[in-house]
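Let me begin by presenting the structure, written as structure tokens, before commenting on it.
Heads up, one of the protein chains got dropped from this complex, but the rest are sitting where they should.
Chain naming follows the written order as A and B, and within any one chain the residues start at number 1.
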Amino acid sequence: MRPDYSVLLLTTLIGAGQGLFLALFTVQLFALAGQLPAPGSHAFYVHGSLLVLALLAGGLVASFFHLGRPERAWRAAAMWRTSWLSREVIVLPALMGTVLLFGAAHLAGFRPTLFTLPSGLAIDSTLVLGTLGAMLAFALFLCTAMIYACLPFLREWSSPLTVANFTLLGGASGFTLAAAFSAWAAPEATRYIAGWAFALTLLAAVSRVATLLRNARLRPRSTPQTALGIKHPRIVQRSAGFLGGSFNTREFFHGSPERRVSAVRSAFLLLAFAAPLALLALGGPRGAAPVLTAAFLVQFAGLVAERWHFFAQARHPQNLYYQDTR
Amino acid sequence: MTQLALVIDLNVCVGCHACVTSCKEWNTSGSAGPLADTMPYGKDPSGAFFNRVQTFEVGEFPDTQTVHFPKSCLHCEDPPCVPVCPTGASYKRKEDGIVLVDYDKCIGCKYCSWACPYGARELDPVRKVMTKCTLCVDRIYDRTRPEAERKPACVLACPTSARLFGDIHDPQSQVSQAIRDNAGYALMPEWGTHPANHYLPRRRTSARIHEDELTRADNPLKVDGLLPRPPKSDPSLDDVMSW
Partner (left out) sequence: MPPPPLHDPLAPPLPGAGTAIRNTTCYMCACRCGIRVHLADGEVRYIDGNPDHPLNKGVICAKGSSGIMKQYSPARLTRPLKRKPGAERGAGEFEAISWDEAFALLEERLARIRSTDPRRFALFTGRDQMQALTGLFARQFGTPNYAAHGGFCSVNMAAGMIYTIGGSFWEFGGPDLERAKLFVMIGTAEDHHSNPLKIAIAKFKRDGGRFVSINPVRTGYSAIADEWMPIRPGTDGALLLALIHELVALGLYDRDFLVRYTNAGQLVNTDERNDEFGMFVRTEVPKEEGCFDPQNKLWWDRATNRPVVTHAEGADPFLLGEFRLSDGTAVKPAFQLLKERVDAYTPEWAAGVTGIPADAIRRLAHEMGVTARDQKIELPIAWTDIWGREHETVTGNPVAFHAMRGLAAHSNGFHTIRALAILMTLLGTIDRPGGFRHKAPFPRPIPPCAKTPNTPLAIKPDHPLDGLALGWPAEPDDLFVDENGAPVRIDKAFSWEYPLAVHGMMHDVVTNAWRGDPYPIDTLLLFMANMAWNSTMNTVEVRKMLNDRGDDGEYKIPFLVVCDAFQSETTAFADLVLPDTTYLERHDVMSMLDRPISEFEGPVDSVRIPVVPPTGECKPFQEVLIELAGRLKLPAFVRPDGTRRFRDYPDFIVNYETEPGSGIGFLSGWRGKGGEKFMRGEPNPRQWEMYAQNNCIFQYRLPPSYQYMRNWNKGYLEWSQRNRIQRYAEPILVHLYSEVLQKFRLAARGKGMSRKPPAHLAARIDTFFDPLPFYYEPLEAQRTDRTRYPLAAVTQRPMAMYHSWDSQNAWLRQIHAHNHLYVNPKVARAAGIEDGAWMWVESPWGKVRCICKHSEAVEPGTVWTWNAIGKADGAWRLAPDANESELGFLLNHLISDELPDGAGGRISNSDPITGQAAWYDVRVRIYPAAADEPRETWPRFAAVPAAPGTGSTPRLLAYFARRKARP
């Protein structure tokens, strides 16, 4: 598949946004449970939510560049019953709205206790909004991932690992960002957040490497033989029927030499996992804001590369019909 | 329930591309049009076509088969391109199984094209909406047209009649019979899309000559004195034996 930058940015930005929100809410939960020193001010949540919103909005804006007719984008919510894309289109704004309310509640200090759990824990509005937001964030991970994972013949994508990856990679980048952010805004939580970021990055690495290993062993189920219905071991396309290219030769081919694809793979393994792990290990315990910021930036760049590779490595069976175009 | 479809006979398709340009021509000014072209007079001209004819070589010299392979949307009975569409622009008609795109709803997200394993959809480069074979829905129901011409443009154009059109759910239809009689098959059956369009394979007529057909009693060479009978005077068993 051809990696389209609007989609690369969409998925990486909202992934980081979702992760960041999950981090914010986790901090709040842990603080509530006393496992963590509560952030000194609500600004942590307020500015954090703004950051989440910025990331989600950035992704949303990027996604418009993917559309041929962005002015009709609103129509995309119509088919939520069948289309994961439609669901994503619904969940993303819902998440954004929730985050907005979550941030606003923190800003306004509007935290009326709604009810009290039997354990005596008072559940206030931010907790409810946070829980809702977290569920939406997970749902969004699921939707985004399922857009890819639900296509059975794109076998590189069609796997539960895709859902795991989107969730873990988004989570990892969000927590790394949260660590960097807290180093500025709530240094007291930084150590913990960085620890979680480290763990998530590690998990993401495991899941992503597992995917690489799985995909390396995939044998295409569609072959020239099944594509044409001709049983002969040697089938070569001699003409695709046109020579100047077409939608089908552009959309489904990354057009890069194999060398570049593997270089990108090495790059993302380094940038999305190895480097951030090292930087998190280095800067996390000390709460070193520049180091953690660097960790996020490096990881984000790595994830863009990862997403590029995610598309590039996916071999669409339609390409069997469009091998020979020059 | 009706499922309209094309059945393409690879046994007679000579790869002439008549179906390709007649399709373009009909549809560019039709309800699906215009089908735009980019750089029509420049480098790498390219455009939206609903139908392509490709060529494959099967086997090795001298046992090579050259296969011309026309392909348009297969109007799958279980079309993966439809449920993924977020806007409902992609839909399958209940009444005849034609898979269509509503160009007024399509947002050009291309997701349906990713979901089609056959590469049958093309984004119109100007309108930026998804396009594909409509099975000439705007011809086949057009009552102003004589009955015989209520067929897709490509079907009527095809000089070899390699393109049959009809209802594959009607066992009596020409297409159903052609599929039955000639072992018609669907493409990429592994994905369970159940393409409505079918393909008929190459069929080879071979010749067998028996040795005894080469020498016959009425061989004309005899008339002209070749292959002569031996002279009666030559020795024969009659001269030495009596039973």
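Odds and ends about this structure:
In this text, contacts are C-beta pairs under 8 Å (C-beta built on N, C-alpha and C of every residue); 3 or more make two chains touch, one makes a residue touch a chain.
Given the structure is predicted, the values throughout are model-derived calculations rather than measurements.
Note on the undisplayed chain: of the listed residues A:F242, A:F296 or A:F311, the one touching it is A:F242. Within the whole complex, the absent chain has one touching residue among B:Q172, B:T205 or B:S233, and that is B:T205. Checked against the hidden chain, the listed residues B:L4, B:V67 or B:M130 yield one contact partner: B:V67. Take chain A: the residues that touch the chain left off the picture are 78, 234, 236, 238, 241-244, 326.
Touching residues on chain B toward the chain that is not drawn are 11-18, 20-22, 24-26, 28-47, 49, 55, 57, 59-62, 64-68, 88, 91-92, 94, 100, 102-105, 125-127, 134, 137-138, 141-142, 148-149, 153, 156-162, 202, 204-207, 209, 213-216, 219-227.
Keep in mind that, in the parts below, only the chains that are shown with their structure count from here on.
Looking at the complex, you find that chain A touches chain B at residues 1, 66-70, 72-73, 75-79, 82-86, 89, 147, 150-154, 221-222, 224, 226-230, 232, 234-242, 244-248, 251-252, 316-319, 321-322.
Partner chain A is touched in their complex by these residues of chain B: 17, 20, 39, 43-49, 52-60, 65-67, 69, 71, 80, 82-89, 105-111, 113-119, 121-123, 125, 127-130, 185-191, 199, 201.
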